[in-house]
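Here's the structure we're looking at; comments come further down.
Only one protein chain is missing; all other protein chains are in place.
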Amino acid sequence: MSSELPPELADSPKPKELMAIDYRPPQQPWMETPVNFKPGNYCFPTKAKNLRVLDMPNPREWAPEEEDWKLPENWMEIIREGMKDRLDKYRSFKLFMDICVRCGACADKCHFFLGSGDPKNMPVLRAELLRSVYRGEFTKAGKILGKLAGARKLTIDVIKEWFYYFYQCTECRRCSVFCPYGIDTAEITMMGRELLHLLGLGINWAMEPVANCFRTGNHLGILPNGFKDALDFFAEDAEEITGVKIDVPINKKGAEILFVVPSGDYFGDPGTYTCTGYIMLFHELGLDYTWSTYASEGGNFGLFTSHEMIKRLNAKIYAEAKRLGVKWILGGECGHMWRVVNQYMDTMNGPADFLEEPVSPITGTKFENANSTKMVHIMEFTADLIRHNKLRLDPSRNDNRIVTFHDSCNPARAMGILEEPRYVIKNVCNNFYEMPENTIREQTFCCGGGAGLGTDENMDTRLRGGLPRGNAVRYVQEKHGVNSLACMCAIDRATLITVCDYWARGVEVTGIHEMVANALIMRGEKDRQTDLRGEPLPGKEDEEDV
Amino acid sequence: MYNGGKIFAGLIVFICLITFPVWYNVVRGKAAYRPELKIVTEEKECVESSEYMRNEHMHLLDDWRNSVVRENKRTYTAYDGKEHEMSLSNTCLKCHSNKADFCDQCHNYLEVTPTCWDCHVIPEEKKL
Partner (left out) sequence: MGASFSLLTVLVLVLLAFMGVRVAGWDPLFGVVIPYTALFVFLVGVVYRIWDWAKSPVPFRIPTTCGQHKSHPWIKGNNIENPSNIFGVVIRMALEILFFRSLFRNTKTELRADPSPRLIFGENKWLWAAGLAFHWSFLFIVVRHLRFFTEPIPFFVGLIEYMDGLFEIGVPTLYMTDVVILAAVTYLFLRRVVIPQVRYISIAADYFPLFLILGVAISGVLMRHFYKVDMLRVKELATGLFSFHPVTPEGIGVSFYIHLFLVSILLIYFPFSKLMHMAGVFLSPTRNMPNDNRKRRHINPWDYPVKVHTYEEYEDEFREKMKKYGIPVEKE
């Protein structure tokens, strides 16, 4: 690996400089400290065309660094109404506005605070940005006592502050693990973003995918033909490597299983290798399944927008399952997709009474924990296969990898799928080391680019947010020679590359099913020379030249 | 999902706990009870004023105990110059001879368990 930084990091300061973080808060109180929009610390606003596709309010072109944000005239009323509406609809919101005691346990749990030292990135203050207005507008004590009760008035500067800080939160829920009342900043950020959207304030990197997904079925705006092209291309690649010809069923009616993945998996490396891994595995199993072009997105940037948008985008999955007449749904490696599937899908778009309770056609295992939603995580599926010895695996094919595993925020803290991926990884590779315990499982650190922040224009913020994760990766890199960071999340696969390039140079990011497919001995396969990336397999390095 | 039933039940429990003294006193019907202290003596006055004794008798007894046991001093000079022997049995109990009618009245009423009787023998009750 070259020591040159990739182009998106060319302008960034050296890691040592970025790590000179001052955690001491400034002298003036936070209510009197205005936000400072600088290139690198905020995301570009939503383009008007994307808001129009979605019928969302106040489509226009604007810029955060400019004074005038072109808000509707009655913006104050909109926010007040919006808050009241949400206080009445979400007990979580109301409760979390009321019961925080500001003990500060959450403060150093946030990756953005650890990376920036900005006190408003402490989860408690991020929430106070909203709470202070709640008190000032909705509580007697706040109206009478003002600042003494921690209340303030709603002003344009407050809105700007919200925009800045609610887009410096990746809704990772790490703070919620430590909060004695379970206050979940993700819930608060979601409410903050919903309110901002009422004024037409969003970020394009989240809203363009939402608009795309609404129209084309996936975040990246890939049309049906492009989708088929990509999958066919992976099948050809796989055939080249294994000599096994693979069919990829698309929109196949009557298939037993509908398979849904995040679009990142068929769009960009290294997700594509994982995607190739899926089709190789399913081919080897002879699985009766289908992909869908209409439901070609498991991820759901609606989660980073509003509850309504979650539902609007997620509706496609059940609708497509019904149209195709499948029995149940299998979901690929994705983080926030699984938060949506586990916590929202059935409530929003269920009941899925037209589906059957999921059963693995290979092992006969009933996935009883998914009896209502009827959607199974691929890691549950594959772990079950391995457990029942249904796969022939040669883990030594991954011997060039010294692997550690990054728990993605949502599967860890909004679902709890911790052991399945570890079980699979340990069965497909021989070198596995855990990162320190404060940085994995329910205490895992975010990649810094979740919740719609995985773009390049906010690189400074992203690198700072990625610091704790990068720091832990570097620790195992130095201690155990780890060179591969495995994860089961498309956003991770996109953003952790940058985090590793910057904080732990030389560590590659890999999906789990990429490693599964590397280890998988397929029927009728030829003597494989390379892994899915076209790199020579361990022990085959010399044969390459022959 | 409101969980109204569970919250309502929780509120009832909360109210019951907070109002415990109210309904407990109603059920037991003894809230109006006041201790009655009976003293069988011809003495007009204790070693100190009643006011002082009421609030500070535990300190006085403690001081007496320390003084006798640790310093072998047995004479107490009261505010009016009168001298008394520092002795629970010989001085105090001479007048306050009925533990049940005197000591226990307040001590039970206020859940106080003095350690006097860990060493001292409870005097025989005098019939009134």
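Should a chain be cited, it is by its letter among A and B, assigned in written order, with residues numbered from 1 in that chain.
Definition applied: a residue touches a chain if its C-beta (ideal position, glycine included) is under 8 Å from a C-beta of that chain, and two chains touch if they have at least 3 such contacts.
Everything numeric here is computed off the predicted structure, so don't read it as measured data.
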| item | value |
| --- | --- |
| Displayed chains contacted by the hidden chain, counting the whole assembly | A, B |
| Option touching the unshown chain, where A:Thr242, A:Thr276, A:Asn471 or A:Ser484 are the choices | A:Asn471 |
| Which of A:Ala370, A:Leu391 or A:Met515 contacts the chain that the document leaves out | A:Ala370 |
| Among A:Gly200, A:Gly217 or A:Gly511, the residue in touch with the chain that has been omitted | A:Gly217 |
| Touch list for chain A against the chain that is not drawn | 15-16, 19-21, 23-25, 29-30, 55, 87-95, 98-105, 107-109, 114, 119, 122, 124-125, 128, 139-141, 145, 147-150, 173, 176-184, 187, 214-217, 223-225, 228-229, 250-253, 293-294, 307-308, 311-312, 315-316, 319-320, 323, 341-344, 346-348, 350-351, 365, 367-373, 375, 380, 383-384, 387, 412-420, 423, 436, 438-439, 441-443, 467-468, 471, 474-475 |
| Chain not shown, touching residues in chain B | 1-4, 7, 10-11, 14-15, 18-22, 24-26, 28, 30-35, 54-56, 58-59, 61-62, 106, 108-113, 115 |
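Please note the rule applied: only the chains that are shown with their structure count from here on.
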| item | value |
| --- | --- |
| Distance from the mean Cα position of chain B to that of chain A, given in whole angstrom | 68 |
